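Encoded as structure tokens, here's the structure I'll be asking about.
A single protein chain has been omitted; all remaining protein chains appear in their positions.
Order of writing sets the labels: A, B and C. Residues in every chain begin at 1.
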Amino acid sequence: MIRSRKTPRTLLLLIIIFWITIIFGLLFLPNPFSLFSSQKTINVYSWTELIDMRKVVEFERQTGIKVNIGYFESNEELYSKIKLTRGVGYDLIVPSGYMAEQFIKEKDFLQKIDKSKLHFWPRLNPNLLRHFYDPENEYTIPYMWSIYGIGINKSYFSPDIRKDWSLIFDTTVSQAPRVLIDDIRELMIIGAYYLFGSLDKIGEQQITEIKRVLLEQKKYTLVYAEGGAPYLLASGQAPLVLVTSPYVLRVVAHNKDIDFIIPDKENPIISIDTLVIPASCTKQDLVYQFINFLFSPEVVQYHVDQTYFLPAVTDVSCKEVETSSKNILNTCARGITKFKFLKNVIPTKAINEALLFLKS
Amino acid sequence: MIGIRLEGITKYYNGELIINNLNLTIEEGKFFALLGPSGCGKTTILRMIAGFENVDAGKIYLGDEDITHVPAYGRPIKTVFQNYALFPHMNVFDNVAYGLRIKKMSADMIEQKVLRILKAVDLEAQVNKYIQQLSGGQQQRVALARAIINEPDVLLLDEPLAALDLNLRERMLLELIDLQEKFKTTFIYVTHDQAEALTVADRMAIMNYDGEIEQVGTPKEIYEFPASSFVAQFVGSTNSIKGYISIPQNEQAVLNVAALGEIVITLPKEKRWARDGNHAVLSLRPEKIEISKKPLEGFANHFTGVVESIVYQGRWTQYKVRLKNDMRLQVFEQNEEHFPQEEIDYYDEVHLYWQKENAVLLEK
Amino acid sequence: MVKSLVSRVWLPVLASFTYLFLYLPIIVLIFLSFNASDFPFKWDGFTLKWYASLLHEPELFIALKNSLLVALTSVALSLVMGLLFVYCGWQYRLYRFMPAFLAAVALPEIVLAVGLLSFFSFFSVPLGLTTLIVGHTLLGLSFVIPIIRTQFLELDYSLTEASLDLGASEAQTFFKIILPLLSPALVAGGLLVFILSLDDFLISFFCSGPTSQTLSLYIFGMIRLGVSPTINALSTMLLAISSLLVIAFCSLNISNRGL
Partner (left out) sequence: MQLFNTLKKQASFIAAVPALIWQILFLYVPLLFLLSASFFKRWPVFNVYDLTFTNIAAVITTAHFKIIGWSLIQAMTIATACLLVGYPVAYFFAVKMRRWKNFFLFFLMLPFWTNFLVQAYAWFFVLERNGLLNRFLLSLGIIREPLQILYSPFAVILVMFYCYLPFMILPLYGVLEKFDLRLIEASLDLGATSSKTFFKITLPLTMSGIRNGFLLVMVPAFGEYAIPAIMGGGRYLYVGSLISNYFLESRDPAVGSSFTTVSGCVILFIVLIISRVMASPKQIQKQER
């Protein structure tokens, strides 16, 4: 108990610095629990649903490679997390179109793809290649895709209802309670396509116009959520939804009253989810092995059946559905060569302003 | 010789001098009581002996060994705490066995010893009870057993009976004396209760408010011959009569008290300060005074006064008598008689007598 | 009269309504988890198929494993650090810094989460289980330290002295006396941190990496995908597990009451 009152300050400081060093040292171990297992591991960051854990487990069992999957629910969430960590720690990412473009624009963020290691490349649907975000497909591999459209509950509407975007955006056409996608950026761009037909000349004036339309929408909008759409549509709480095709098609399978409308059938708005490899990845062999596995017909078929997404390869049939757009969907839209995309044409600041304008 | 010797102990507490250059020797095998008012630093001394407080200056010897810087757990000195400090998460057995287990004694040995000591303090039936299930007296005994089982050279008791009620306290005091005689350990007993100290101690020390030792001696010495007016007042009750000494040639020494007259006193030779004309205080124990309505013979001192209050206290009756100089004297009279022989009442004129040997002259 | 009306009638009625309020949604949920129909409020007969399908959900088990790992590590870390802070820190009067631990309670969790995220990104710390543990331990400390400290202050210092007096070293005293006497606070604090960690959403949401899906994130993701009988089954299962744990804990507590 006898303790000298005076403790040298420098010593105390040294102790503190010692602890800070230790704590920082521990921080940089990504997973303290996997240290002891010398397994081969890759880290994947994907949209929810797009890579099913059941198949991953199969892959792990076959190859002995451990796959850690994290899921994100919006492109922007992906971007923020990747930006914050500068991509370190991820070996495979699944962004969709305009986000892939963003990644490519940032120098040295992605690595080029070695197509010779991808056995499935010839099987890819050529219509999905060489788009605006990656004209030579140097960095991206199209994986799954979907079409933006309108899901309706037929019992709520008269049969001769207008089957284009005005059903959603023109509140004089319908006042039905509706569900819209929750990504304000996507919503604004689809609005721009509805209002101006193209994204070529989006200026301040146009943005104001889009905001006005969206605010008008809000009066009749029940929820901004893509995921909840199927249930709300099926239970009749929202007879009108604006989402991507998979979320409606999975309801159509159980409910004859539901229909999926694709406005602009000749060149619909689509979203392609692509696979990209960050530059920091050093486990190319493992990653390519995994990608090849994902593209094996059996695995693609499984994902298509489970999620109703459209496959990027031509030798897998789409999930057959009975809707007014069945000639597009059931053939995996193979006849269409021209697509519209969601592009990053509105500055971030304007989007934030729109968000505050719409939801505060 | 395994007594305790304190040499020049000095202790500061938050920058304040609590104990200054204190010397005290406690002989082996004695029941030693350290008596003093609350806050006089007696507990601090005990804690320094136990090793809970460090000493700012001076040395503590256990026998011939300097233990000033030995940590508490290294001293063969055990303590019985004021609130017993029994471990609430252990039962009686585990509490008592604690010290032995720390010493890594064998389990058989521990059990044997613990049961023996619990028998000695009459707690056999409570072996497996938890502390909260025991009465105050039982807890007290567990604390004693827990300390004694380690066969300490010195046992420190810090007001161990303060939490008990009066009857129990008296019984425990006797038990403590028995225990001390049985184990022949040096007991150091700290208390502020003079009656307790007088009862238990072989020797005792009295401390004053400044943390100084006023007197060391046997209880009888201290009671009968207090060395200072502080001791006289603190141990038992007393009447203090102030005056100045006058020693007429070849005559009895007297104390001159203003407006009262002369009191005959004895002047021991060792009290060198007691010179003619010096001021002094006479300490007169109330029970040494005879009170009577009738005049009596054979006493050196005789005064008269008026009874102001009478308090009947069972064993004795306490009177307050106002003398002619308005000084009040306290008088105890034993209630020996079963019948009222001479009833003393309020405002009665009474005679007070005492022998000169029964009063002690003290320095002012 | 008024008083007896309030205490005899109103309070029990209010209390029963509280129970109804607390349990109504849960009972509906449990009921629906056994419904064979995809859609609620259309009873298609009793089934366990949703539970069966849960068992084939590898993601769930990974999330559960991650959550448990994070929770247990955070509990251990915050208990050890908190205990050492309270016990060893008093000599250095480190309790002067006690208010420093209040901020985590006085600020919304999202502020902490966002702050941690910017901290990690500034130092390029890879997000993962480690970063989750850091965040949860941070939260845990600010709950555990006041709990341990309250109990520590209630400890009689003379017990420590008694133990030293009886020959125990400081280390022995710590393990034999202090630790057992603090154990109620440690158990309560540990349990609280465990729940906080399992329950935590915001820190997990911001500070998790690709390899650290937790139970909360998994449930949130499922709920975002809309109402489904699988979530009902999962919720019922979680309810059952936590009730069992609480019952086990309580009965343990009761059997220890002799203390």
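As a convention for this text, a contact is a pair of C-beta atoms (placed from the backbone, for glycine too) under 8 Å apart; a residue touches a chain by one contact, two chains touch by 3 or more.
These numbers were taken from a predicted model, which means no experiment stands behind them.
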Visible chains that the absent chain touches, using the contact criterion stated earlier: A, C
Among C:Phe34, C:Trp50 or C:Phe85, residue touching the chain not depicted: C:Phe85
Selected from A:Arg54, A:Lys218 or A:His254 as touching the chain missing from the view: A:Lys218
Residue of C:Val134, C:Leu159, C:Ile178 or C:Val193 touching the missing chain in the full complex: C:Val134
Touching residues (missing chain, whole complex) on chain A: 3-4, 7, 11-12, 15-16, 19-20, 23, 74, 76-77, 79-81, 83, 177, 182-183, 218, 221-225, 228, 235-237, 348-349, 351-352, 355-357, 359-360
Positions on chain C contacted by the hidden chain, ascending: 2-3, 6-7, 10-12, 14-15, 18-19, 21-26, 28-29, 32, 40-41, 81-82, 84-85, 87-89, 91-92, 94, 97, 100-101, 103-112, 114-119, 121-122, 134-135, 137-138, 141-142, 145, 195, 198-199, 201-202, 205-206, 215-216, 219-220, 223-224, 227, 231, 234-235, 238-239, 242-243, 245-246, 250
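Rule of thumb we're sticking to: only the chains that are shown with their structure count from here on.
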Most centrally placed chain, judged by C-alpha centres: C
Cα-centroid distance, chain A relative to chain B, in whole angstrom: 88
Separation of chain A from chain C, taking each centre as the mean of its C-alpha atoms, in whole Å: 33
Residues of chain C whose C-beta touches two or more other chains: 164
Per-residue multi-chain contacts in chain B, two or more chains: 51-52, 71-72
Complex contact set, residues of chain A against chain C: 1, 3, 7, 24, 26-34, 43-45, 48-49, 53-54, 56-57, 68-71, 73, 81, 83-86, 88-90, 225, 227-232, 234-235, 254
Chain B residues touching chain C - in the complex, by the definition given at the top: 50-52, 71-73, 77-79, 81-83, 85-89, 98-99, 102-103, 130, 146-147, 150
Touching residues (chain side chain C, partner chain B) in the complex: 156, 158-159, 161-169, 172, 176-177, 180-181, 258-259
